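Removed: one protein chain of the complex. Kept in place: all other protein chains.
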Amino acid sequence: MKLNKNIETILGCEKEYTDADIVIFGAPFDSTASYRPGTRFASKTMRSESYNMETYSPYLELDLEEDTAVFDAGELDLSLGNTPKTLETIYDFSKKLLEDKKLPFMIGGEHLVTYGSVKAVAEKYPDLHIIHFDAHADLRDEFLGTPFSHATVLHRCHDLLGDGRIFQFAIRSGEKAELNWGKKHVFTHMFDFANLDKIIKELENKPIYFTVDLDVLDPAVFPGTGTPEAGGVSFNELRLAMQAVAKLNIVGTDMVELSPPCDLSGMSTTVALKLLREYLLALSHKNKK
Amino acid sequence: MKLNKNIETILGCEKEYTDADIVIFGAPFDSTASYRPGTRFASKTMRSESYNMETYSPYLELDLEEDTAVFDAGELDLSLGNTPKTLETIYDFSKKLLEDKKLPFMIGGEHLVTYGSVKAVAEKYPDLHIIHFDAHADLRDEFLGTPFSHATVLHRCHDLLGDGRIFQFAIRSGEKAELNWGKKHVFTHMFDFANLDKIIKELENKPIYFTVDLDVLDPAVFPGTGTPEAGGVSFNELRLAMQAVAKLNIVGTDMVELSPPCDLSGMSTTVALKLLREYLLALSHKNKK
Amino acid sequence: MKLNKNIETILGCEKEYTDADIVIFGAPFDSTASYRPGTRFASKTMRSESYNMETYSPYLELDLEEDTAVFDAGELDLSLGNTPKTLETIYDFSKKLLEDKKLPFMIGGEHLVTYGSVKAVAEKYPDLHIIHFDAHADLRDEFLGTPFSHATVLHRCHDLLGDGRIFQFAIRSGEKAELNWGKKHVFTHMFDFANLDKIIKELENKPIYFTVDLDVLDPAVFPGTGTPEAGGVSFNELRLAMQAVAKLNIVGTDMVELSPPCDLSGMSTTVALKLLREYLLALSHKNKK
Amino acid sequence: MKLNKNIETILGCEKEYTDADIVIFGAPFDSTASYRPGTRFASKTMRSESYNMETYSPYLELDLEEDTAVFDAGELDLSLGNTPKTLETIYDFSKKLLEDKKLPFMIGGEHLVTYGSVKAVAEKYPDLHIIHFDAHADLRDEFLGTPFSHATVLHRCHDLLGDGRIFQFAIRSGEKAELNWGKKHVFTHMFDFANLDKIIKELENKPIYFTVDLDVLDPAVFPGTGTPEAGGVSFNELRLAMQAVAKLNIVGTDMVELSPPCDLSGMSTTVALKLLREYLLALSHKNKK
Amino acid sequence: MKLNKNIETILGCEKEYTDADIVIFGAPFDSTASYRPGTRFASKTMRSESYNMETYSPYLELDLEEDTAVFDAGELDLSLGNTPKTLETIYDFSKKLLEDKKLPFMIGGEHLVTYGSVKAVAEKYPDLHIIHFDAHADLRDEFLGTPFSHATVLHRCHDLLGDGRIFQFAIRSGEKAELNWGKKHVFTHMFDFANLDKIIKELENKPIYFTVDLDVLDPAVFPGTGTPEAGGVSFNELRLAMQAVAKLNIVGTDMVELSPPCDLSGMSTTVALKLLREYLLALSHKNKK
Partner (left out) sequence: MKLNKNIETILGCEKEYTDADIVIFGAPFDSTASYRPGTRFASKTMRSESYNMETYSPYLELDLEEDTAVFDAGELDLSLGNTPKTLETIYDFSKKLLEDKKLPFMIGGEHLVTYGSVKAVAEKYPDLHIIHFDAHADLRDEFLGTPFSHATVLHRCHDLLGDGRIFQFAIRSGEKAELNWGKKHVFTHMFDFANLDKIIKELENKPIYFTVDLDVLDPAVFPGTGTPEAGGVSFNELRLAMQAVAKLNIVGTDMVELSPPCDLSGMSTTVALKLLREYLLALSHKNKK
């Protein structure tokens, strides 16, 4: 008999806060999206669709309910249209999690939300490095007349961290100027994940913020995003690359840019949930060892 | 800070079970749907979309949070494809609520779910009468070779209650045979709500089960249903008719046949939530007096 | 032979700037939209779909190409996610138009864009009054933690103009608090356009800003909006009410909240274009006299 | 056991050719559609969706299977993009039906198909009159550089029949020139069905071709059409008007412009089927007397 | 001239029953679908869309009309919501076909329908082996409180056949318990078709029931299914694997889980039809030799 209030958590993330080592939270913000908005619905939709995804990974032979300790905090209350306040709310929540020794795992929202979380993580880990999977370089200094935008977020992260700290993979779109700027200040590997193993080795002892813009996937696999870019990576390529990065010392992380209104078949939400499962299991399995 | 598990309740129905006089629960079952299935997603979607509907009624100048005491029990665990077991689960839950002196308020699902709840209510109230708003008479004795179906549900209720107990309004579709059967056994007012006031007066002191099949609405207003029928009633006509019935001694009730997969614009879910608000307020306001 | 660059203007608005008395411009901003964003695409989509709408009105027996002088300025370059800068850009453009003695006619975008234009118009016309058609009162003082929002825009306009200047019609949604605030500071006629004639008479010699939130229409007629509200007015009711207001001394005006991504059938864009035609003809016809 | 080939006929139209007095056939052609094509799928979709519509009319208390004798010939093989050949095929088939003393009942397709059928009917009935329900006047002399188009079809019919033979109702769109031409050559009643009774009386003993462009309905009721026009008639208004016309001496008829690809909810196909049922029953009931 | 009733058969399957060696029939049942229902429309939609698919295979250089003898029996009349009766109807029809020495080729519906057909085939061929292509293991013993479900169907088949008879390929989803159960009782090859050649050799002289759940395909290729699972096989991989299995002694077969309501672009129906063509040609070509 169902006599308690209805609880909805994301895919098998059913631990209490105090028992968890990873805390998932949604950052439902898409106010700077320049093309098709909708990423604000990502975490809510992932939670709502979780009931149909297995918690067991046949790839890793591990189960979210048995083999991880993740708390799902639901959605942050963000101020749509008020970018400074939104970034501050994300910063504050990430900081609280870090103080409580939880790994902050944010689900966007548009890519700009990464800035709020990176800022909190970089304060705790001054030697922070970023690994960034994306179709777009996101390195502009300004976009549509504003410095804080999904198209500038990695440039803003560079403001915090400086040269040699950002490692981008599978980028396949950008304007000429930003890509030229990137050549001087960040490491950008275009089109695929070749070299990832080498970079992983180099970063072995560093604190890492890992940000995954899901539009790195090919639109055939992941149509549900605001700015689809032809020629992306496959599901299995991304799954394996994420599991490889998960072996590093991840101190903050996010998955961004799922846009459910663009995901008419629901396929993309399924992909996002499956990558979340595989990545959480890889993160947790490493932690246990 | 969001450090407790994420709770999702339907539109302002946030009381605890013990404090509530009305209990809402979802019956996510659509296995006998003969045309386009999808009503299984109705209560889940209404819960998920509640955040954007005001709890305040400008029609009644009352507010769900202040002026009602409703608990939302979430979704029953039903056995899709197993009709007998599903009806039993609904019956058991309704019975429990009646024992605890709560008004059972079910959100379908397809119309067959009404049978499970009516059975429990009729056991407690042997003099039960049914008021039924619908586009379809639902009076067949068998449909697609099976006696328990959305198309037979009122005939099955008649099995429980007998002649003179069922009052249908705004019916605009049926096969010849079932409508002829109906003329002998139930009261059917075709096409609109004329005469409703008269029937309400006649039933003033009776225990009433009130079942609203939302496809009574015109498909222009409510496209999100499996079997749309042109020529239905308007939103305001249904709102006023439901509020009129709410003045009676309602001892069990349901709203059925919202099908979110058929509701591409989301408009129908909005209509269902607004009718739910207006009806809950009318029910509660009367109770208080 | 097509040897000049491709020009796209909205429905028959093909005059040069210098020859026009009305100037249409798009304000593609929806960053504060709290439910489903997408209104940023409204003016662009209306322009793109114009080729299939007649320029001739059988209601008024007038033709946009012959009987009006309207220039279409295309889209403003707005800073998505940067609300202050966006409002400033709108303010600047409206001011320029007023200096050049053009009537500013803005196509939103979400309702907040109205503030930028009203500010410019109110500076020129200190005795400005606002007539406001909408499903929602938009009178909150704050929404999602921010004072500038589609849900607060009429409160912000009241900041500029003070009591007794705002006249709302056909409102059917709001929270209790904002509607109570409204009772003291603005005139609100709920649900329909009764009394509109009386108010029009009262305002006969006043400078008027007329803002039409298209969600005042019933969602059956106009599903393509972010926050559909059941129980709205019909197309012909709105058409006649807009033509009635057009007789007043309109010194600034807008139509807002068409959201093409929510308009799957394209019907709502058609409705918006047809209302634009009828309203422009009514405005221009009066001017000529 | 299903050991014979699969037969699909439209809604209860299951008589053999020789036994039928009415013959339905599809004219799947939409090559001149200027906006959104798709009406080619209308008759096929109506056939495919028929299984879910009752054959019994609660309005007339008659049943298609018992009270009519209609044969469904399926789809004509038309030459898409080849307008002259298409019109010839329709003409030939209509002529054959008339020779066999069947009433030709065509389901379009775009409105141009009417020309092929009218030509055959007018040869047999030189005193033919046309009753035309539509949102659009369809009276241009040329459209997109070609004389045979959905936008010119009634002008082409006028070429065959001359002045005073065409009676249009509920028109609400056209260019200035064509409406002015119409004033001299046809009878056009704008916006609604007022006066229909009077015209019916005048035409009582005339042979009538009755053509119904379903976009005469309001787009809220019937979004599934290529050129939706706000401000149309309701389902019940059209149903009653069609049943009134059915009392005349109908010698040829059609229903056109359902476009299933524009009918995302499926609602419009349902409306078309229901109007087909009501109209066929009205036609047949009169014939029997 | 079209003077006979309209016949619709699936893609080139136009032989009479008595002349056919393969009989296709639809099993439109999806009552146990736990996520998104809609597979009931699969065979109907495939039939309806057949007119646009070539009957000629450029891969095999064979043509369905010349090189096969297939009768299409249309749709079985199944009792939605009544699972036992549905399975019995499928069993009876399959049995009849086997008695008449036809190869039963069923088009689901959800995967549970396989049980009805396997039961009939296993009675005739006690040494029956099953080859099963699927994303999901479908090996649970119970699902949603019921033993007969799409998620249990291969476990139920195991009840009929026992250990060592079921060979699964390309499975990529399941709960831990069912996959562990599977390891003891069936052969499961995960993720792809490696080893298929080896298994085909082992089963060379056995009677085979071949069941293809189309969700084995990657959702990018085949979004039109109720439970999409990222990371599936490609069209060409499945085509070649099906043609390889077709060389065996197939005594019963099915293709299941196409869900047209989930197939917004229509792409998946096209894929299903093409696989049907290639598989029927491979089956028939072998038979002829």
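In this document, chain identifiers A, B, C, D and E correspond to the written order of the chains, with residue numbering beginning at 1 in each.
Following the convention adopted for this analysis, a contact is a pair of C-beta atoms (placed from the backbone, for glycine too) under 8 Å apart; a residue touches a chain by one contact, two chains touch by 3 or more.
Remember, predicted model here, so these are calculated numbers, not experimental data.
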Contacts of the hidden chain among displayed chains: A, C, D, E
Kindly state which of the options E:4, E:52, E:180 or E:249 is in contact with the chain not pictured. E:52
Option touching the unshown chain, where C:54, C:72, C:213 or C:278 are the choices: C:72
Go through chain D and note every residue touching the omitted chain. 30-34, 36-38, 40, 77-83, 85, 112, 144-146, 148-149, 261
Missing-chain contacts mapped onto chain E: 52, 54-56, 58, 63, 218, 220-221, 235-236, 239, 264-267, 270-271, 274-275
Those residues of chain C that touch the unshown chain are 1-9, 14, 16-17, 25, 44, 47-48, 71-76, 93, 96
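The rule we apply is simple: only the chains that are shown with their structure count from here on.
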Taking contact as defined at the start, I'd like the list of chains shared as neighbours by chain B and chain C. A, D
Strictly by the touch rule at the top, which chains does chain C share as contacts with chain D? B
Ranking B-D and B-E by C-beta pairs in contact puts on top B-E
Using CA atom averages as chain centres, what separation in Å is found between chain D and chain E? 42
Show the residues in chain A shared as contacts by 2 or more other chains, in ascending order. none
Can you name every pair of chains that touch? A-B, A-C, A-E, B-C, B-D, B-E, C-D, D-E
